[in-house]
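The structure that follows is given in the form of structure tokens.
With one protein chain held back, the other chains of the complex are shown just where they sit.
Each chain carries a letter (A, B and C) given by its place in the written order, and its residues are counted from 1.
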Amino acid sequence: MEAAGQLARNGCMVTLVEKEPEAGGHVKNWYHLFPDRRDSSEVIKYLEKQVDHNNITMLTGTSVAGMKKDNGEFIVRTGGGNEIKADAIIVSTGFDLFKSERKEEYGYGIYDNVITSADLEEMFRKGEIKRHNGDTPAKIGIVHCVGSRDEKVGNLYCSKLCCITAVKQAMEIKEHLENANVFCFYMDMRMGGALYEELYRESQEKYRINYIRGKVSEVSENINDKLVVKVEDTLAGRPLKMELDMLVLMAGMEMSKGGEKIAGLWGLKTGENRFFAPADHHFGSNRSNVKGLFYAGTCTAPMNITDTISHARAAASDVMDYLRNGNN
Amino acid sequence: MEKFGFAISKGRQIDYDANDRSVAEFIFEREPSFRLCIECGCCASTCTTGNFTKFSLREINILLKRGENEQVRKNINKCMLCGKCILVCPRGVNTRNVIVLAKQAFQKQGNYAI
Amino acid sequence: MENYYKLLTQDIRFEEGLNACMNCGVCTAICPAAEFYNYDPRQIVDTVQSGDNEEIEKLLKSETIWYCGECMSCKTRCPRNNTPALIIMSLRSLSQKLGFFTESEKGRQQFAIKRTVGENIFKYGYCVATYAVNPEMHREQGPIWDYILDNTKDVYERLGGKIDELGAGPLRKIPEDAKEELRKIFEVTGGTEFFNNIEKHSKKKAAEMGLQFSNEGIDNEYFIEIFTANNKSHTC
Partner (left out) sequence: MKTEGKKKIWSDYQKEIADDHFFYVRSCIRQSFFPGSEQFFLNFMRNDLGKDVYENPSHTTCTGIGYHGDIVPLATIMTVVARHFALMKESGYKNIAISCVTSFGIYTEILETWKHFPEELEKTREYLFKATGREFDIPENMAHASDIIYKFRNEIAAKAKNLLINKKTGGPLNVVEHIGCHYSKMFPKYGVGGAEFPNVLGGMIDAWGGNVVDYPERRHCCGFGFRQYLVQANRGYSLSNTVKKFSSMKPFKPDMVLTNCPGCNMFMDKWQYTIKEMDGTVFGENGESIPILTYEELAGLVMGYNPWDLGLQYHMVQSEPLLKKLGIEYDPDNKYKTKDGRQMPIPQNLINA
């Protein structure tokens, strides 16, 4: 949406194809954003303003199928059989949230009080954090790296956002439930964004969040309907067992199914992490293996909203350079 | 118990829910900076005692937070309270005071550090 | 000093077991040994991964490599597809090859396993069988084992057993030619040499410890000592 706005304002005619009924991706499912806890709707409003331009045609609820390049011109066929002609394409198919059921040992989809970060956002939005039986949880665990940094599920990479999401959500839990005890189980605290480390510190100082360094090994349910987690407290060098009322899994980011489909249909290269492989990691992160086709955002790697918007602007800039000067 | 030549052992798993964290709470109240520790180990690496014995201030911090008080009680007096650890802490934790307060808490429990 | 890391890499279980550890502790969290011994598989993997020769030598002579129960639960969970138990198995093999195993109380026990399970394989063609093991060494099994031994023929006959008979059936007598093939397999694959090496180093250790040793059986001071000794340093 950001790239579309930039291009439209620079005189390009843009067609934005979105398979969902509304554009905006995962942001619209989130309640508050890190690091400043802004309401996600503000970002959506901003983005909607970007695409509110006469040069932009929005095709929502539209998927794309085939693509061919004829004499330097792209012809994209939509799922409905229509054709869209374009001089350049930006692919911004985004990411899918990791399906937490795949980490079988955490029991998502089996144990009622194991939820994901997305489920928790939903609870925040409703303003109510409740266990499955309607009780208010007093002890809540948060598991980092679910589906990230994990060869077992085929994802070697770090999803970058889950650590900071965990910190943010831990603090929000405390805002809803002042007396709750919150425990983050992490392998490394990857606070590599502006104001992230500060938020982490605040979560310790003001919110009294507990941090335990160790990857949760398994989750089970005991006779009292509590979850039991097993982890090594690696900094004490001893195994640790804890009962919890609720466990939140920080689901990682994966290449979207839609992106995978397009990669196959259009012959776009993907990396070992299955995301689209940019032409160059240093100075060509928006360029692809097809001349005139560019990438924007999390279809190339996990990134946060700030980076995604910057990446979209960079994609627009690459498109302009390509259209005006033939550079690619 | 030893009728068979072996016995049932207690295990070394930290049973978080069974542990008593009142010592940690006592310290948190009086020295809030204790919450800021990120377990980087700077204190332990500069610690004179730690360089000559098995004492680890970093580990003491974690054990206090988990309520593994017995292990702390048995080791804490190795600290000479020189305070060098405070100088290196990147989070500004008053590590020396943590030790002082832990000793006080033990004393209050009538369970002196040994 | 030999390069122990290099020697370890010659064991395919080591190659399979160690990729790159990130010290997450997922193995230790569910390790049955980590709970009842002063044991942390994560730390062992980290030490081995460091390649520090002196530290690896210490491990090879240590008690700690003998604590694992080889349940392999660590393999299921490791996010880096390591298998700490396979690393342990390769350390144990190397420790025995180099004769380091007699340096630790738990390591010395390899002699007891060789003299019991190891000998059973050649003698009976089974690792264990009710009659191949003296229940005196297994009082925790309760009185039923003695009962089965006292009434062996009747017990097995009712349950379809072929005790001491040739031909198919539970606890049948394994034919001599099959046992001979087993022995040849051990000979050809280095199994016999491995056994002899355990014997050689154990004999040496027995002399060092001033304990009576015999070249066969379990009725000697050294066997009894290592089978039962517990210096209580293994648990907290």
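Assume a residue touches a chain if its C-beta (ideal position, glycine included) is under 8 Å from a C-beta of that chain, and two chains touch if they have at least 3 such contacts.
Note that this is a predicted model, so its numbers are computed, not measured.
Within the whole complex, the absent chain has one touching residue among C:A20, C:I185 or C:C236, and that is C:I185. Residue C:Y156 is the one among C:Y4, C:Y156 or C:Y222 that touches the chain not shown.
Looking at chain A, the residues touching the absent chain are 101, 104-105, 107-112, 218, 220-223, 228.
Panel shows chain B; residues 1, 3-9, 11 of it touch the chain omitted from the view.
Although one chain is not displayed, chain C still touches it through residues 11-13, 15-16, 30, 32-33, 35-37, 66-73, 75-76, 83, 89, 92-93, 96, 105-106, 109-110, 112-114, 116-118, 121, 125-130, 137, 140-144, 147-148, 150-151, 154-161, 166-172, 174-175, 177-179, 181-182, 184-191, 194-195, 198, 226-230, 235.
In this section, only the chains that are shown with their structure count from here on.
Contact count check for A-C and B-C (C-beta pairs in contact): higher for A-C. Inter-chain centre distance (chain A to chain B, centres taken as mean C-alpha positions): 39 Å. Averaged C-alpha coordinates give centres for chain A and chain C that are 48 Å from one another.
Between chain B and chain C, the centres computed from C-alpha atoms are 38 Å apart.
Residue positions 213, 233, 237-240 of chain A are each in touch with at least two other chains.
Counting only residues that touch two or more partner chains, chain B has 12-13. Within the complex formed with chain C, the residues of chain A that make contact are 105, 145, 149-152, 187, 213-218, 230-234, 237-240. Within the complex formed with chain A, the chain C residues making contact are 19, 22-31, 34-35, 40, 42-43, 76-81. In the complex of the two chains, the chain B residues touching chain C come out as 3-6, 9, 11-13.
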